[in-house]
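Here the complex is missing one protein chain, while the rest keep their positions.
For clarity, chains are labelled A and B in written order, and residue numbers in each chain start from 1.
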Amino acid sequence: MNETVFFTGVIALPLLGALLATVWTRQARAIGIAATLGMVLCAGGLLLHVQQHGAVLLAIGGWQAGLGITLYADGLAVLMVLMSALVMFAASVYALKYFGSAQKHTAFWPLWLLLATALSALLLAGDLFNIYVTLELLGISAAALAALGGKREGLVSALRYLVVGLLGSMLYLGGIALLYAAYGTLNLQALATQLQAEPAAWAALLLLFSGLMLKMALFPLHFWLPPAHSNAPAPVSAALSALVVKAAFYLLLRFWLDLFPPVLTPWLANALGVLGAVAVLWGSWSALRAERLKLLAAYSSISQLGYLVMFLPLLVVLEGEARNLLLGGMVAFALTHAFAKASLFLSAGILLQHCGHDRIRELGGTTQRLPLTTFGIALAGIALVGLPPSGAFLGKWYLLDGAFSTSQWWWVIVVVVGSLIASAYVFRLLGHAFGHLKAVERPRVSGMQELPALLLALLATFGLGLGAAGIWPLVADRSGVIP
Amino acid sequence: MNVMSLINQWLPLLIVFSSFFIGLVIFFLREESYHLRTFLNLLVAVGKLVLVGFLIWGVYHGQVYEIRWVIAPELELYLHADALSVLFVTLSALLWLVTTIYAIGYLENSPHRSRFFGFFSLCVSATVGLALAGNLLTFVIFYEFLTLATYPLVAHKGREEARKAARLYLAYTLGGGMVLLVGVIWLKSIVGPLTFVQGGILDTLPVDVHDELRWIFLLLIIGLGVKAALVPLHGWLPKAMVAPAPVSALLHAVAVVKAGAFGIVRVVYDMYGVEFAAELGVLLPLGIAAAITIVYGSIMALFQDGLKKRLAFSTVSQVSYIALGASILGPLATIGGIVHLVHQGIMKITLFFAAGNYAETLGIHKVSEMNGVGKRMPLTTLAFTIAALGMIGIPPVAGFISKWYLGLGAMEAGALGWVMPVLIASSLLNAAYFLPILYRAWFVPAAVDWPQEKITSGRYGETRAMLLWPPLITATIALLAGLLAAMPFSPLEWVELIAAREYR
Partner (left out) sequence: MTINLLTTQELYVLSGVFLFTIGLWGTWLHAHYVRKIISLNVMGAGVFLILIALAYRGKDLLPDPLPHALVLTGIVVAVSATALALVIIRRLEDERDE
């Protein structure tokens, strides 16, 4: 019974919050905090439940698969749900003081909570069509939030973001139409057992994956990400970069693990891996060249998603325990990136408000006046480079371990070069903290903004670096096929 | 009694993290709270030394200290106190206390002191952590942590030059760290858990992976060689001299270069096992690299007029004695190499303290400005002299012991042909770059004015007391370590114990 409450909670609380915040605009902030906090608690409860009892399937209203809506939570899904709840909550606390005008708050909270709803629903969706609906909901609320910045540049990139999102969804929809034509069902469970290596499955895979690759900004479909993520308001940037692209990646992974195994070939995996490798190198290189902090963070997201895709070629060749280790490492990497990148964007927002710009060259004095924020940036940077202790270190460890044990040493070179460029862009940023600068009077920054950023960074480094051991059993017990 | 057993159980963790947490507290102290900061610094430095005392006593009586924490499947943080780690921990804790006192005196009135002492404490945590690391994973984690904690110290002065040096330092050390990590993961994918065991754990592996093991050895040595400043990976070290004197002292004597050297010792003795490494044929290349570094560093030191630069190249040269000792098969060479880990630290820190005193008191930065400084600052110069003579290898200072055992070890291993010339050449070169300094300081009359006299000699001596005492203390220790080498609990005795266990 409990799990039904948790299941419903993570989706219904933010949805209810969104409705209430639309009507009751004065209390929008309180509603937002309450709803996201509730999400964290429910997600935590769901995680504990799955940890003890294994994966859970819920048919809403008792309607069985086919007509009804099914929700499905396994270890992978609940970890992602908890991740997104935590990031949304931290960014909500941050947003309390971030937006100056009441008008901005009125526009922000309903959309924000809708985004939270879409995320939870997407991560827990049990069939392909619900995934389509949540994917659209996610894309629309994300684009609307990205447009909140209001400046022309922001509007243009939000529009492009929306169009790209729609295109991705259409490709996805085309893919599921094909699957329905071939197998007569869209339920993940049912499809997983029926899918065979045949042209229809191939074509569906192509459409689904290209839609998702567009949405997760995998090289060479990444062009829309940097402007969209860097022009949005800080909490929105945090959610977009940490969670929304990751939701697309999560779907890719889920289909990879559960749906398409009969169709997958090492060739396909290697092709994706190569795209990931190029994304790693190109993304980090662009981040190194970026002049603004938010652009740096956005480019870094492209490279971090590239790492995640690089796990796939090893995932198809490894078996048994080695595969589980790799999968856990991948999840640890994804979680770390979410927390670290959210933290970095929140910190960037603080710097932007504090000194009116985010040009990296001129940030020196600011970083000295805001030690907590600088500390947070440093920790987030450590996580992005993949230095210990951080979940990304564990992720890279297993990635390299897998590459060595399958003698695919070229991935090793990519990881090494990518990490070195990453440390170059992180320390280019931090190096400015040591200059001598004259003191200038600046607006004060609220601790309510500095603290969430710092806590997220701590979670990415010490939290996941030292306390991530629980991830592996959660991810490993998945049989590969949904029960 | 209950409290004692609790402390015993947590002792390694306390030793590593006491300075970590105090460091975090110090970060957030206001710049003006001088007394509180000084109190905390000294409290934790003395406290750590006391804890290390417990540790020595315990290890000597066969108590096992270990702590494990699983961070992911097959990956375990493992702190373990064995004889070798106790040696390094003791060295770090002792020299850290002295350096803290020195740094408090040195940084009086300079900006960003809270930041400085914060990172200073983190840096010691990292050093002690890698000393107590019981497996390669833990070692790598603290090794990277050390890089991150020392970077702000090198950049501390904030001028363009300092930031440039810090960037270079970071490029070298992070690059090295990455190579080390790749080597470690490669090794792990072949062997499994990489626990340090005296005598090594790799000799049971089948012959067909031996080639891979050779490549991995190369990667590990490159990764560690960056910090140990093996030529040609030493480029960061002379540049890093822009850091404040206490940082240079710490970097050169205990923390960074020693971390590299200590890592090489660990890899050779406790991962590969020196006998198995010799069988693989990887020791000779290591020895040659060390020999080249020794001679090259000494030659470069000859041509430096900057005092700190000269000391820096001397470090490049001297630290490689440790690698040289590790590369020669036989207990005597092992003793010579490992004991030099301690001896070099004590002597080099004395030299840097003295150099800092010259700069801080009289504005002397160059060898050519040192004429007659012995009359103005006799005690500092005396300490400098003792340490310099030790570096050359003149008995009874500690450095003599190291060189003596290295020579004996080479003879025992039949490697006299190439080791002896290196030892002789480097000793001659050491003399050639240290003796002129001593000559200038004691016998050449002083110029009319010092470059920039900041502290006048007064009632309390030639400079501030907190600057004067540390070099005197360490010089005394360097002398005693040589004179009393045969006494129980001397570094030499302790190292003989380690060597005896390695060659069973």
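Throughout what follows, a contact is a pair of C-beta atoms (placed from the backbone, for glycine too) under 8 Å apart; a residue touches a chain by one contact, two chains touch by 3 or more.
Keep in mind it's a predicted model, so treat the numbers as computed, not measured.
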Chains in view that touch the one left out, judged over the entire complex: A
Touching residue (missing chain; options A:G45, A:G139 or A:G273): A:G139
Selected residue (touches chain absent from view) among A:L16, A:V156, A:V263 or A:A322: A:V156
Contact footprint on chain A, counting only the chain that is left out: 66-67, 129, 132-133, 136-137, 139-140, 143-144, 147, 152, 155-156, 158-160, 162-163, 166-167, 169-171, 173-174, 177, 180-182, 186
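Everything that follows uses one rule, which is that only the chains that are shown with their structure count from here on.
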Rounded Å distance between chain A and chain B, as computed from the means of their C-alpha atoms: 43
Interface residues, chain B side, partner chain A - complex: 27-28, 69-75, 77, 140-141, 144-145, 148, 151-152, 155-156, 158-159, 162-163, 166-167, 170-171, 174-175, 177-179, 181-182, 185-186, 188-190
Residue ranges of chain A touching chain B (in the complex, touch as defined): 324-325, 328-329, 332, 371, 375, 382, 387-389, 394, 397-398, 400-401, 404-405, 412, 416, 419-420, 423-424, 427, 431, 434-436, 465-469, 471-472
